[in-house]
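Notes for the one structure printed next.
All protein chains but one are shown in place.
Our next item is subunit A:
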Amino acid sequence: MLARSCLRSTRAFAGARNGAINVSKRAASSSSGPNPEASPLRLNLAAAASTAVAAGSIAWYYHLYGPTAHAMTPAEEGLHPTQYPWVHEQFLKTFDHQALRRGFQVYREVCAACHSLSRVPYRTLVGTIMTVDEAKALAEENEYDTEPNDQGEIEKRPGKLSDYMPAPYKNDEAARAANNGALPPDLSLITKARHGGVNYIFSLLTGYPEEPPAGAQVGAGLNFNPYFPGTGIAMARVLYDDLVEYEDETPATTSQMAKDVTEFLNWAAEPEMDDRKRTGLKVLVVTSVLFAITVYVKRYKWAWLKSRKIAYDPPKAENTQHRL
């Protein structure tokens, strides 16, 4: 509307002020129209119609695609987890490896009953969570298939460091059948696989309220958890105070266990984090050294040019007199 009225007003204004020039211009450009008296009305009509079409098409497009459809209620979206001040998320901080050790204990004693950790081999535990001998002993607790022997039969052997953590169920179908149709996800990459990452995992583990809020619908076999999208989660609350006994005598409160196991799962998802941050610092150090060298070399190379002095000796007075 604004554009249209502006167009029209400028046109009318120009026509009123210097009509003669306008007419001559139009005659030159439009190859001598037969009736110049009717043209202003027709032009105005054309402008109005095209503007209406333009505005209408924009309105139609906005009507079709403009507003985003928000089909989700807050309950379906799930409560967004609070940002906790994790130390290992800071710029140059590593994982707390004592916490990783505790978290692995929680995983083994609690989570491993239903959740696999199938992308983590025992060898990655060595040096980060336990010693070589501890990891070997842990691996030997489980049996794995051997290569086929002379008769072509596959026997069992104790696990080695190169083996991966055993899954609690044979396959997804068995897992679903054992868990009322719900599939416990593999935890190897879970902190990367969920919005909110570690905060989500921690909040989910500790966020079970004692009873669902008034009026909330909780499906059969489900539990109310505000952080889970849809709020109905098949996993019941598993972490209770004093569930595990830590070997370093840390009081095993629910939140302590949740924090440890979450940090452990973050390690499982990105075991390279410590090295990555170290490499990043190395890059910064080397880059700053190279930059300093560059600055030094530049100043060194340019020194003769920057320190030179251009002297202008004015011509002697008697030479200038020739001009006159």
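In this section, a residue touches a chain if its C-beta (ideal position, glycine included) is under 8 Å from a C-beta of that chain, and two chains touch if they have at least 3 such contacts; residues count from 1.
Everything below uses one rule, namely that contacts and distances are computed from a predicted model.
As stated in its UniProt record, the chain not included in the shown complex is "Cytochrome b-c1 complex subunit 6, mitochondrial", which appears among "Trafficking protein particle complex subunit", "RNA helicase", "Splicing factor subunit" or "Cytochrome b-c1 complex subunit 6, mitochondrial". Touching the missing chain, out of A:Thr131, A:Thr146, A:Ser162 or A:Thr287, is residue A:Thr131.
Checked against the full complex, the candidates A:His80, A:Arg119 or A:Arg194 give a single residue touching the omitted chain, namely A:His80. From the options A:Thr146, A:Ser162 or A:Thr279, the residue with contact to the chain not on display is A:Thr279. Residues of subunit A that touch the chain left out of the display are 73-75, 79-86, 97-99, 127, 131, 133-134, 136-138, 140-141, 203, 206-207, 209, 213-217, 226, 231, 241-242, 245-256, 259, 279, 282, 286.
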